[in-house]
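For this view, one protein chain was removed and the others were kept in their places.
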Amino acid sequence: MQLSREQLIEAYRRMRRIRDFEERVQAEFSNGRIPGFCHLYAGQEASGVGICMNLTDDDYISSTHRGHGHCIAKDCSIEGMMLEIFAREGGLCRGKGGSMHIADYSKGMLGANAIVGGNPPIVVGAALSAKTLKNGRVAVSFAGDGAANQGTTFEAMNLAVVLKLPAIFVIENNGYGEGTGVAYHVGAKGADGKPDLAGRARGMGMPAVNVDGADFFAVYEAMREATERARAGGGPSAIVTECLRFYGHFVGDPQLYRSKEELADVRANRDPLKIFRARVSEARLLDEAQLDAVDAEVAREVDAAVRTAEAAPFPDVRELETDVYVSYV
Amino acid sequence: MQLSREQLIEAYRRMRRIRDFEERVQAEFSNGRIPGFCHLYAGQEASGVGICMNLTDDDYISSTHRGHGHCIAKDCSIEGMMLEIFAREGGLCRGKGGSMHIADYSKGMLGANAIVGGNPPIVVGAALSAKTLKNGRVAVSFAGDGAANQGTTFEAMNLAVVLKLPAIFVIENNGYGEGTGVAYHVGAKGADGKPDLAGRARGMGMPAVNVDGADFFAVYEAMREATERARAGGGPSAIVTECLRFYGHFVGDPQLYRSKEELADVRANRDPLKIFRARVSEARLLDEAQLDAVDAEVAREVDAAVRTAEAAPFPDVRELETDVYVSYV
Amino acid sequence: MPKKSYRQAINEAIAQEMRRDPTVIIMGEDVAGGFGGSGEQDAYGGVFGVTKGLLGQFGAERVIDTPITEAGFVGAAAGAAATGLRPVVELMFVDFVGVCFDQIYNQAAKFRYMFGGKVKTPMVLRSMVGAGFRGAAQHSQFLAPIFTSVPGLKVVMPSNAYDAKGLLIQAIRDDDPVIFLEHKFLYDTEADVPDEPYTIKFGEAAFTREGDDLTIVAFSRMVQMANQAADVLAKEGVSSDVIDPRTSSPLDIAAIVESVERTGRLVIVDESTPRCSLAADVAALVADRAFHALKAPIKTVTAPHTPVPFAPTLEDAYIPSAEKVEAAARAVLASSARAAAE
Partner (left out) sequence: MPKKSYRQAINEAIAQEMRRDPTVIIMGEDVAGGFGGSGEQDAYGGVFGVTKGLLGQFGAERVIDTPITEAGFVGAAAGAAATGLRPVVELMFVDFVGVCFDQIYNQAAKFRYMFGGKVKTPMVLRSMVGAGFRGAAQHSQFLAPIFTSVPGLKVVMPSNAYDAKGLLIQAIRDDDPVIFLEHKFLYDTEADVPDEPYTIKFGEAAFTREGDDLTIVAFSRMVQMANQAADVLAKEGVSSDVIDPRTSSPLDIAAIVESVERTGRLVIVDESTPRCSLAADVAALVADRAFHALKAPIKTVTAPHTPVPFAPTLEDAYIPSAEKVEAAARAVLASSARAAAE
């Protein structure tokens, strides 16, 4: 593991940011302060951060309706995000996109996407740019277990293999697409009888691995290999991260489709932050005080972001018809 | 092999019909007597017939732009087909569909389809009908190697596995999608370095086999197993038939993308009719005279079909606006 | 008569038809919800609970949750419809049509014509339309014009609970493919809805207000805005026909023409973006067929030529409002008065 102390702290910071951010969004949403829908990433932190700690701002990622975590993992400003989620003029999308459409091209974040399966083809395009322009970048598609069934996902995978592109397909298997369980919706089963998303990706002609998506280190390592291969011209890979969401599909979801036991188990045994802390403490890589300091710092950041967002103006109604085109007669 | 003499003769008859029909269409088209585009099935006869000899009129098939062979394999009237291809009122689609849209529901032929990848979902629906209505039917999707890359094909496969439907996905790998070779357009490669369409289907969670699509007996046997499994409630299967087309993608295609050697080899060594004749003669299942009699009979049939078609009227212009709806205000 | 919500009316229509006809099935994402999970099986009943309870009544063979593969399962509905079932398939938000449009417009809609009239495809595609929920650009569109433009489809958009039930039962019994557009803003609106099954014929407009000075044609939720505007104008002595065509294909153009021949003035209200919209469609038909009766320009009130924005300040300005309808009506009235004075 080549991670420096600074990198470990940064990884923890981003995971903590995601957790705090999402818990705060959950609270603010429930208080009626956030319009629309929100899909929270809490519980899946190690997946997004384990992937993105391998990337620079020049590399590309593209995300889903559950995009807050990916943005934060890719180091987007949480203030800009919070403003956007609060529908304010100063948001990353100037209040026009909202939770499901956050993008920050300056960070290589090509956008959340409210169409399930919408983003994998777009990532193939970003990888094609990288290959054509020979700038050494890689492009990462995040998609859920549900999205993995969309035809676009398969098409994108085949295209990336055919054109040997530096694309990486991360499938975050959190067990559900809305209320429907992966054991039902993915027909392919492995030798263990479990849904075999990695096998399906391998069938498309690329290396694919399954990793524990609650374990930052496992995700990081799998991504390190995939990224090296991609940058070396070795073509695409797939990484299936097995993780679980703490909350419902959307904020407000009563989650009737999940048993009480499952929900309790998730928080007790599958918390990526707890697991990370335990690992770095055991291995004496970081001490508790450092981690606590990050916690405190992040809490302040998130709080400040909410306060900024609350105080910010909504977009002026004249913005309704701007930015449809770069230019139009 | 449980095929009776009558069945063998019938199989040969359908293969011969396809060959004669297609060669005649090629000639008539070149003479300017057939409007539009035609995609010929000659060379792939053993695939369609090997599959359909396992089916009854109640079972369903759905086809592609290269649909003549599948129609004939499913015992559609060649007169009705020829009338349709000649755009005549008496055609199977009353002149409104043409070569790319021949359908005959009385024979379980749900239609050719000019959208590559358009038919696999439709077949899933027919299989769903069969399962819901518990009528023991199976539904077969024919698709090419090119169509196998369409997202709809993957979606249909997964859906059929999830719902355990009596659907069979036949992928006719004739080496090309238009001018693009399968070695290029299918990213997945097997251990032998060749495109692995069966492996991809297996990855989707269903049994899949590769068979020699020029060998009627190999196709028939693979389909027998798949059909039994489907009728017994064992769910979908895939069969990849490796075959080659004698003609170009469409009538008139100069086929620059194929070498002269390839073209010569196809006719010399990959002719399903020659192979069939050799096999049944060697095994003394049928004698040459019987087969010659079929040839003569089919030649007359095809000739009669063309004469009927040539003499038949075009649809009256009043037909333009009929049959858009069952009823419309 | 019992008061029921639009949501209930739809649920009841489906349940009654499923009871009556064993070939009716429903399918879509989370139409039950909970399959393959560790908890309950009818957990969702559709994301807005419209199909809740049907699983318990009809079982998993007829209430079918699908993977997220709209092209796959909408195409399957078409194939099932052509082979003996009457599927009611749900496309959760109409915005998702882009991933399965081929199966709708090239397949289901064209089977009958392409195959020479020898096939019928009795499927219903239910889908949610409309802005106002802060759902942003990919969860708020109206898109009815795209379906309306397709020969072979029928397009239905109830504006109230009573119509929803009658039109949906008609849609399920209908032998052609029907696109049934439910406005998400209307689910909680109530109306008197009979318990018995009943049908409403396609292509028959409803008049929600009657008058002689102005014709307002409005679709789906926009009927509310039209009614409000008409009520304001009525207080000033301007009486309006408000016409809810209920189906855009077939369209009851005869009723509209008849009205315009009486009033001479037309405003059309449509939540679509303006280009090639339902509003444009109706305006064009009237500018041809009732031209000589017109006393003033035809005004349309639509969404602007923009995606649907997220921010409430912007989205509220995006949706046609009663005020905008009123303003359009006043412009038409003023213009005809000026013309008469000239």
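General observations
Should a chain be cited, it is by its letter among A, B and C, assigned in written order, with residues numbered from 1 in that chain.
Assume a residue touches a chain if its C-beta (ideal position, glycine included) is under 8 Å from a C-beta of that chain, and two chains touch if they have at least 3 such contacts.
Since this is a predicted model, take the numbers as computed values, not measurements.
Of the chains on view, those touched by the hidden chain across the whole complex are A, B, C. Within the whole complex, the absent chain has one touching residue among A:17, A:39, A:94 or A:185, and that is A:94. Considering B:10, B:178 or B:225, the position touching the chain not shown turns out to be B:178 (whole complex). Contact with the chain not shown here comes from a single listed residue; of C:25, C:64 or C:146, that residue is C:146.
For chain B, the residues touching the absent chain in the complete assembly are 35-37, 87-88, 93, 95-98, 100-101, 113-118, 146-147, 149-152, 175-186, 255-259, 261-262, 314-317, 319-321, 324.
Although one chain is not displayed, its contacts with chain C can still be listed: residues 71, 95-106, 109-110, 113-114, 136-138, 145-146, 148-152, 248-249, 251, 272-273, 275-281, 283-289, 291-292, 294, 296-300, 304-307, 309, 335, 339.
For chain A, the residues touching the absent chain in the complete assembly are 60, 62, 91-97, 101, 103, 105, 110-111, 113, 115, 118, 120-126, 128-133, 139, 151-152, 155-156, 158-159, 162-163, 322-329.
Rule of thumb we're sticking to: only the chains that are shown with their structure count from here on.
Centroid distances from chain B, each centroid being the mean of CA atoms, peak for A.
Distance from the chain A centre to the chain B centre is 44 Å, each centre being the mean of its Cα atoms. Taking each chain's centre as the average of its CA atoms, chain A and chain C sit 36 Å apart.
For the pair chain B and chain C, the distance between mean C-alpha positions equals 40 Å. Contact with two or more other chains is made by residues 151-152, 155, 158-159, 162 of chain B.
In chain C, 66-67, 69, 71-72 are the positions where the chain touches two or more neighbouring chains simultaneously.
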